[in-house]
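In this view, the complex is presented without one of its protein chains, the others remaining in place.
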Amino acid sequence: MILSLLIFLPLIGALVVALLPDNQHIPFKWLTLGVAMAELLLSVVAYTQFDQQQAGYQLLEQADWITLPLGNLGVVSIDYLLGVDGISLPLVVLSSVILLIGVLSSWTIENRQKAYFSLYLLLSGTIMGCFVALDFFLFFLFFEFMLLPMYFLIGLWGGPRREYASIKFFLYTLLGSVLILLVMIGLYLSVMDPVSTAVMAGLATDAASVDQDLIRLVQAQLADMHISSSQIVHTFDLRYMADGGNYLPNAFLSGAGETTFWGIPARMIAFWAVFLGFAIKLPIVPLHTWLPDAHVEAPTPVSVVLAGVLLKIGGYGFIRIAWGLFPDGGAQYAQTLAGLGVLSIVYGGLNALAQNDLKKMIAYSSVSHMGFVLLGVASLTSEGINGAIYQMVSHGVLSAMLFLIVGVIYDRTHDRRIDSYRGLLQVMPHYAVLTAVAFFGSLGLPGFSGFVGELFTLMGGFQSLWLPGWLPSVAVSGIVLAAAYLLWSLQRMFFGPLWTRDGVESTLTDLNGRERLMLIPLGLLALLLGLLPNVLFNLSNATVAQWLEKFNV
Amino acid sequence: MLPIILLSVFGIVLLFMGFLKSKVLLLPATLVFILAALATTFMDWGKTYLYFQNMLLTNNLAILFTTIVLLSAFMVVALSNSFIEDEQAQPAEYYALLLFSLVGAIMMISFENLIMLFVGVEILSVAMYVLAGSDKHSPRSNEAALKYFLMGAFATGIMLFGIALLYGATGTFVVSGIKSYVYTNAYGVSLLLYMGIILLLIGMLFKVSAAPFHFWTPDVYDGTPGLFTAFMSTVVKTAGFAALFRVLSVSFVGVYSFWWGTLAALTCLTLLIGNVTAVYQTSFKRMMAYSSISHAGYLLIGLTALGTQTKQALVFYSLAYSLATISAFGVLLVVSRQRQDTNGVNENFDAFNGLARQNPLLGFVMAVSMLSLAGIPLTAGFWGKFMIFTTAADKGIYWILVFAVLMSTVGIYYYFRVIIAMYFREGAAEPVKVAPFYRYVLIAATILTLVLGLAPGLLEGLV
C-alpha cells in the first residue's frame, strides 16, 4: 500500500493540478510542496518498516494489470508488482528528499505555474515508480514515460537552446530505452513464471500452495523439457527473470547461450544492449553528450532533479537489470566495463577542468562521479556494489547541492561564468561556506559522503578478482582531477578582492531563507552520511550479499 | 454482407438528396448511414459465412477490419462540417463517393474470390481519384488526382495481370482454392504462381504505398484536400493490409519461404525511406505522407513475420494508427484553415506555433496523436508497435526488429517537431475556434487512444 501511495500520490496531485483552473490565486506551489512532504514522510515510513537484516524484496504489492493474449506466444501478463530491497530503498528515500528540495527550488518559477507543477508531480510519480516497480514492463513504462515530463520541463522552462537540448535528451534516452525494450521482449519469450506454470502443468492446485521445493521441481522439469510449451506461462517479473532456472532450455536468451549472432551468444548481445540503454542514462562516456546540454539549458530545479535522481536510474538499472539478469555478461566483460567507468571518470574530470561555465563544469563532474558507480558495479565485490549504491546516494545529495549553488548565483546575475567573479566571500559569506561544503564533499574530503562512496568503489576495484590493479589506480586520478577543478573554481570565484565582469556587485546578496532551507539540510545530510556510513550500508548490505551469490561460479 | 448492399443503396440515396436545396441534412444522413452499415456488420459476429457463391467470406477478423474502416470513415465524415459552409463544395457527391469507396474497402477486406478483390480495389481507387481532385481550383489538387490516377491505374493493371497468372497456374480465383493448389503441389508449384504472387504483391504494395512503390504518395497526400488525405491514409491503408493479409495468410502461406525474404527487404526499405525522408519535410502534410509510408513499413513487419498473432497485431496497429492519423488531420484542418497566408492554407509545421496556448484542447489532441504515432507508452500506438515487434521476435527475425526499433527512434524526431511547435514556440495570438461536434469527435478519438494505451486487453479475444 505504501509503495502504491508513493507512486500515486504525485500522479493524483498532477491530475488535480492539471484540472484546476489556471488561476493566479491558486497556490500550486504549496500544493506541490505538500505532496512532496507527504512523499518524504511516506518514504521514511517505508524505511522504518523495512527489515534491514532480510535480503529479499519487501513491502510487496501485486495485482493483475494487463493481460493480452498473443497467440502461441501465450499471454502477455503484466503485473502491477511493487517492492523494495536494499538496493532500491536508499534511492527511494533519496528521491523523495531531492524532489522536496526541487519543489523549494521551483519557488521562483512564475511562468505557467500550473503546467510546471503538474509536470513536476508527474515526473515525481514516474521516478518513484521506476525505483519500486518489480515487473520489467511496469519499470519500462515508468522509465520511458518519465522522459515526457522531463522533456517538457526542459523544453518549456529552459534556457535559449532549450529546443535542441530537450530533443537531444529525449532522443538519446529513447534510443537507450528501445534497446531495453528489445531485450525485454526477448527475455519475456525466454522466461517462465514457475508459480503459474506449476498451476498450468497441474503440479499445484493454486498459486498459493506453490513453495520453494515445488518451484525447483518445476524448474527441473522445464530443463528436461517435460513441460509442453502450451503450459508455460511467460512473465515480466524481475524476480523470476533473475533466476536462471526459469529460463526455457531452448529459448533465445537461455543460459546455455545456444543462439549466437556472428559468434557472440545472444545473451551477451542482450547484456550490451541493456547496458547501453542504462549507460546513456547514467551517463557513460562516450554516450554522455546529452548531459551537459540538458543541464546547461534546464532551469535550476530541473537540473537538481536530473542530476540528483534521474541519473541514478541508470545505476539502478545496471544493478537490477543489466547485471542482475545477465550476471554472465557482467562477469565476462568486467574489465571492459570497468574500463569504460574509468574512462568516464578521467574524461569527465578533464572536461570539467576545461569548463568556464560553472554549470557545465558540474555537469561534467557528474559524468566523472557516475563513472565510479560503473567501476564499483563492474568490480563485482561487496565493497564495490555497496560503494556504488553509496556513491549514487551521495552524488544525489551533493550534485543537487551543487546545482542549487549555481542557481543561486545565476538568479542574481544571470551569469554562470567562473571567471566573471572574484572575491565573492566578502559579500556572500554564507554562500561561500555552503559552496565550500559542497565542493569539499564532492572532491572526496574524508568526513563527507563523497569520500566514502569513492573509497568503497575503489576498494572494490582493487579487491576484485576480475579487474587488473591498474584500472582502479587510474581511477584514483579522478579524485585528483576533482580536487583540481573544484578547488581551482573555489579559489577563482571566492577569494581575492571583490570583482565581477559586468560590475553587478550590488546585486550580490547573501543567501535568503529559502535558499538556506534548501542548502543547509543537504549539507548536513552529506556530512551525516560521511560520518555515519553505516546508516546506508546496513540497508544495502544484506541485499548486496545475496545479489553477489550469482557471481560465485 | 448487408453492409455492402446497404452502402451502395445509401450512396445512391445521397446522390438524390443532393437535389435538395438544403445541404444541412447531408452530413447527419451520411453519419446515420455509416452507423447503420456498422450495425449490420456485426450481425455475422462469431460466425464464418461464405456469401454469393464463394465471393465473400466474413469472419471476426473481417468484421474487425470493417469496423476500423467504418469508424475511420465515420470520423472523417464527422470532421467534414466545413463543406456545409463552403459555397463551392458539392457534399452530396463527396459523401456518395465516400460511401461507394467504403463498399470497395469492405470488399477488399472480406473477399474470397480474387475478382472481388480486383473490383473492390477499383471502386475504392476510382472514388479516391475523384476525391483527390475535388478541389478543382487548386493546381496541386489537380496534380494529385492525375498522378494518383495514372499511378493507380498502372498498379491495378499489374495486379490484374498477377491475378490472371494466378488463375493460369491454379485454375481458380478462390483464395482457399489457391491454397489447396499450393498444398497439393508442394514440390512442383508452377512458375506462373510465383510470377502471379509477385505481380499481385506489387499491385497491392502500390496501394498501401510501400517502398519502392511509394513515390506517388507525398505529392498525392500533399495535394489532396486534408479531409480526404485523412480518409486515404486510413481507410485505403487498412483495407489494403486486410487484403494483403488474407491473400498471404490463406493462399500463399504454403510458399512462405518464397516471398518472405522479398517482403522483408521491402519492409526495411519502406521503413528507411519513410522515416528518413520525413525528417526533412517542412510541410506537416508531407511529413504525414512519409509517416504513413513508414507505418506501412511497420505493418509489413507483421506480414513478413506471418504467424498466429499477426492478425491481432495488424488489427490493433491499424486501429491505433487510424485514430491517431484522423485526429492529427482533424487538428490540421482547423488550424490550416484559420492560419491562411498568401499561398492559401498553411499546412507547414509553423502553422502549429503556439497552438497549445491558443487552444490547449487542440494542442493536447495533437500531442497525444503524435505520441501515439511515435509509439510512446501509455498510448495505443505503443501497443501496436509492441505487438508487431513481438510477432517478429516470435518468428526469430531479429535483425528486422532491431532495424524497425532504430527507425522508430528516428520517427520520434519528426513527430516531436509538431509538439515543439505547439508548446515551445510563440505563435499568432488569436485563439483557434472549433465547432462543438468537431471537438467531440477529436476528444473521442483521443480518449480511445489513451484508453487503448492503458488497457490494451480491451480487444482481447476479439480476433
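By written order: A and B. Residues from 1 in each chain.
Basically, contacts are C-beta pairs under 8 Å (C-beta built on N, C-alpha and C of every residue); 3 or more make two chains touch, one makes a residue touch a chain.
In this text, contacts and distances are computed from a predicted model.
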| item | value |
| --- | --- |
| Hidden chain of the complex, named as in its UniProt record, picked from "Phosphate transport system permease protein PstA", "NADH-quinone oxidoreductase subunit J", "Ubiquinone biosynthesis O-methyltransferase" or "Quinoprotein dehydrogenase-associated SoxYZ-like carrier" | "NADH-quinone oxidoreductase subunit J" |
| Among the chains presented, those that the missing one touches | B |
| Touching residue (missing chain; options B:F74, B:Y129 or B:Y321) | B:Y129 |
| Residue among B:N59, B:Q90 or B:S180 touching the omitted chain | B:Q90 |
| Contacting the left-out chain in the complete assembly, out of B:A29, B:M195 or B:V402 | B:M195 |
| Which residue of B:V103, B:V235 or B:L459 touches the chain not shown here | B:V103 |
| Interface with the unshown chain - residue positions in chain B | 4, 8, 11-12, 15, 51-53, 55-56, 87-88, 90, 93, 96-97, 100-101, 103-104, 107, 113, 115-116, 119, 122-123, 126-127, 129-130, 133-134, 136-137, 145, 190-192, 195 |
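Heads up, the rule we're going with is that only the chains that are shown with their structure count from here on.
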| item | value |
| --- | --- |
| Interchain centroid distance [CA atoms averaged], chain A/chain B, Å | 42 |
| Residue numbers on chain B that touch chain A, as the complex places them | 307-309, 312, 371, 376-378, 383, 386-387, 389-390, 393-394, 396, 398, 401-402, 405-406, 408-409, 412-413, 416, 420, 423-424, 455-457, 460-461 |
| Residue ranges of chain A touching chain B (in the complex, touch as defined) | 66-73, 76, 140-141, 144-145, 148, 152, 155-156, 162-163, 166-167, 170-171, 174-175, 178-179, 181-182, 185-186, 189, 252, 261 |
